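Before I ask anything, here is the structure I am working with.
One chain of protein is taken out of this complex; the other chains stay put.
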Amino acid sequence: MDFMQISKKDFQKFVENLIQSKEEVVGVVKKGKHFAYDILEKSEQLCLDYTETILPPKKYFLPVEETLLKYKTGVASSYEATYGKSPKVIIGIHPGDMAAIALLDKSFSEGEKDSHYLNKRANSTLIGIYPTQSFPHRFSNSMIEKDAYKAADCFLVDLGNDYGIEVVTEKGKKIASAMKAVAGEKGLNEKIAQAKAKIKDEVSMPFSRRELSEFLHNKETHAEWKKRAEKCFSCGSCVLVCPTCYCFDVKDTVALSLQEGERKRMWDGCMLEKFANVAGNHNFRKLAGDRLKHRIFRKGKYIIDKFGMAGCVGCGRCSQACVANIASPVDIVQELKK
Amino acid sequence: MKPKVAFFDFACCEGCQLQIANLEEEILGVVALVDLVEFREVLTGHAPEYDITFIEGSITRPEDEERLKDIRKRSKILIAFGACATTGGVNKIKNLRNLETVRKEVYQDDWNKPHLNTAPTKAVDEVVKVDYYLHGCPINRNEFLSVVKDLAMGKVPRIPDYPVCVECKLRENECLYDLGKTCLGPIARAGCAAICPSNKSGCEACRGTVPNPNKNAMHEVLAKRNLTVEAIIQEFTMFAVNPEVSK
Amino acid sequence: MNNDSMKIHVHHVTRIEGHGNIEVDIQNGEIRKVEWQVPEAPRFFEAMVVERDCDQVAPITSRICGICSIGHTFASLKATEAAMGIQITEQTRKLRELLLHGETLQSHILHVCYLVVPDLCRVNSVVPLAFTHKDVVLLVTKLHRLANELCDVIGGRTTHPIRAVINGFTMLPKPKELESLRKRLVESVEDLKTLAGFVKTIANGLPNFVRETEYISLADQKDYAFYDGDIKSSDVKGNIPINDYRKVTNEYISPQSTAKWTKYNREAYFAGALARYNNNYKQLTPFSYAVGKDLGLDGVSYNPFMNNVAQVVEVVFAVERSIQIIDDLLGNGMKEEDNSFKRRAGQGVGAVEVPRGILFHDYTYDEKGKCVKANCIIPTNQNHANIQLDMEKLVPEFKHEGKDELQFKLEMLVRAYDPCVSCSTHFMKVKFI
Partner (left out) sequence: MYPEKSIYLPQVATITKANMMTKVDRYFEFELEGGKDLGHKPGQFAEISIPGIGEAPISISSSPNLKGKFEMVIRNVGVVTNALHNLSVGSTVGVRGPYGTHFPMEKLKGRDLVFVSGGIGLVPMRSAIHYALENRKDYGRIMILFGARDITQRLFVDELAAWSKQSDIEFLETVDVGNPDWKGNVGVITTLFSKIKDFHAANTTAFVVGPPVMYKFVIVELFKMDMSKSNIIVSLERHMKCGVGKCGHCQINRVYVCQEGPVFALDAISELREAI
């Protein structure tokens, strides 16, 4: 990993140039009292000291709704695959979200390769940033280990007037040189390390992820699931905002002419009541408690066991999004520990 | 053969039929798919039988029940169209109060005249069998189009059974609870693209609730926001969706 | 066919909003019965808002009518604000006026083009016109779409606005949205000229029928009144404050029908586009006035069918005014405003001009902001008596044309008023024969 640096002013200039070059550039912008990833129209919009965005950046690789195939109705030979576009550069991804993208990369390339996702991923350069604002629900430090570096092309670290840059990949190198970032002065990597070390989460998972997976073993019958589920709306907010969730539904739509149409996939969520419903109205995960448990096991055990990666990256979005205030993985684990 | 389609209205504001006119050019696509045979608000004409009938409005008088039953007999598929039809809509607010008081308040001395009689408001499925529901006050035009397309293709239309929060999240809205407001999104049926929260206004559940609304949890959440029990009941009964929700 | 004896029974007049029946009975030249009836189910809105928190009152009363939902919302908000002594900002007032013009556009275009033009072309609906007059239909849908989008952008929805609340808006349009609206409104002026040209080719189908009556609308010193103003009657000098609306509406029980009708200085009065035009036409823009003149409306008219032409005039006016308001809003820059307010006890009246005429809401609240009493007087209700009197004059004048033609003219007359029957029936007395 190379270390470079750039003044904040020059970085903004770089962003402005990028926008002017007519490439689609995405960054974090203010949305009311909150934040969201959006296409940048001016470099001033970019907001790098944000708390957390409402939705994670995965929406650019696994869009909320995405056309997979186009066809003429009734004509099976007319299926034709479509691959959407993704932004050229995404700026400002927190390490947790970066680790989540690494997990999605893994899942969509493992076994049958999902080129709809992978094609978009290959097209984008990801510029991460270490957070400077505290977010009361975040616990990334205790979850992600080094996973973020499996997806990031480079990371920015706020050093006051400058950004330190950790250059991770070839793409990262290219974009750093496009920024005219300079090779770090001596001691830059220590400075970066110090700045990173200063970032503390306000909450933390009481386990390492390996320990978490082991801890959850045999917790299926804990009374907590049922108790907590009494407050659950099965509204799906916790999974819809989650950067590591990638469940989807598939639907055929047709034009008003009924002559042509599209097969689309759209985000779905395992917390929704009918998620595991099959014909005959048999529901394999009928109780809210079972769904809540499935979510936490998936985040805290199944994915860790399967990929050796964090199934939850501690971004804290679910805790923020849950109107019932019951979704926080940390709270749940604390409760299970009692 | 194009399916014969009819629209009928009962007690309502006719805002849902208006959404058909609001389809603009697309209405031409619709009339290419179906044969509009009866639609009093936009065309002059009648037919004896229908393949698909849309019923707008709620049922508030005995004679309307008879009219509806007759329409049902002549319809292959009957669709409750809009909140008044699917749940009773705002018209059901009337049921929450004493009917005699209500009648006196509006008609004063004449309240007891026979033709001003009113029965408790009913949703369409409280009178006849309903095949499909197009919820909303008013209905969502895109949902209407997709139901028409589905039926024209012989597909069973799928009406959302998940809460408004889903669509609200997909639109990346700021949650109203994070802005200090309240919202029925967690228990309300989706399909509207979360239009109210997207306009920074709490969902009023005009599409009724999801099949298993967690009403106790909703109560608890609203009470935590310092809403009195009375205010909570008012929230729940704006569209009188499910009077027992407030119990 | 014997023109001396005929029975007309139109069950549920089509292409109007709501249900209305026409009954005519002529025996050997003697007109025994001419009746305009409304069999719509009563809906009890005034009782529904009682006991409700003020926040819920406008969303509920908006559901009185899908076509005038924006107007009902504003009459309701104005009444509530008057009751609680809330002063809205200039920005809110402008946005509301703009949204109200959106509704006028929506409703008038729909009414004239989708519901009346088929009459003039003698077809049963707009659908056949899509084949015979495709260009015109596409033009109309384009204008109608623009009107709807205006309502979407300002109110959050075409019908039953979401953003308009007590003391302001939950959300403001983005400057970009306003700019794009403005651009399209400007472009639509050409379309309006084309449309007016088309209407001119068929306007001779409007019957030549005159009956002078009293014309009642809002009037405002500054402007051709829609959102603000006092009450004006063509029979009275000077304006009447809206708080005195009951003096004007004078609800009474008609002996021949049990509907609650209204009258002021005569047996009946006219509310709606023609009333506004007759009372305020001097405040029109030159272009909107000229469009009316070209279609045969040049100053005060006593032909109720001319209501449709007045609507065309108002479409043009609404487009012009909307452009101006958007310029003002963009020029001043839009600001997020605090729309919180204090609940208090009080009584207040709100009046606005909706497409079909003057509309009044009157509420009383307790100190917690709970509604204890409500009264709404809807334009269509105010017009029923006038429709009845028009019919009584029209039947003898046109009965020689035969049953079919007479029936057609009567239906057309009803449609000319663009009645919004479902609105009016929450306190309509209904008679079944």
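When the chains are written out, they are named A, B and C in that same order, and each has its own residue count from 1.
Assume a contact is a pair of C-beta atoms (placed from the backbone, for glycine too) under 8 Å apart; a residue touches a chain by one contact, two chains touch by 3 or more.
Every value quoted in this text rests on a predicted model; they were computed, and no experiment measured them.
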In the intact complex, which of the depicted chains does the undisplayed chain touch?
A, B
Could you tell which one of A:Tyr37, A:Tyr50 or A:Phe108 touches the chain left off the display?
A:Phe108
Contact with the hidden chain (one of A:Cys47, A:Val64, A:Leu118 or A:Ala178)
A:Leu118
It is residues of subunit B that touch the chain not shown, namely 153-156, 158
Contact residues on subunit A toward the hidden chain run 68-69, 71-81, 83, 107-108, 110-116, 118-119, 122, 220, 246-252, 254, 258, 261, 263, 265, 268, 270, 275-280, 282, 284-285, 290, 294, 297-298, 301-302, 305-306
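Convention: only the chains that are shown with their structure count from here on.
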Innermost chain, taking as reference the mean of every protein Cα atom displayed
B
Geometric centre distance via CA averages, subunit C-subunit A, whole Å
51
At what distance in angstrom does the C-alpha mean of subunit B lie from that of subunit A?
37
Any idea which subunit B residues touch subunit C in the complex?
9-19, 21-22, 24-25, 27-28, 31, 36, 39-45, 60-61, 64, 89-91, 93-94, 97, 101-103, 105-107, 110, 113, 115-116, 118, 137-138, 195-196, 198-201, 204, 231, 234, 238
Residues of subunit C defined as touching subunit B within the complex
12, 14-19, 40-44, 46-48, 50-53, 56, 59-60, 63-67, 69, 110, 114-115, 118, 124-127, 130, 137-138, 141-142, 144-145, 148, 156-160, 162-163, 165, 170-171, 253, 258, 422-423, 426-427, 429-432
Which of the residues in subunit B come into contact with subunit A in the complex?
26, 29-30, 32-33, 145-146, 149, 152-153, 161-163, 165-166, 169-170, 172-175, 177-179, 183, 185-187, 210-214, 216-218, 220-221
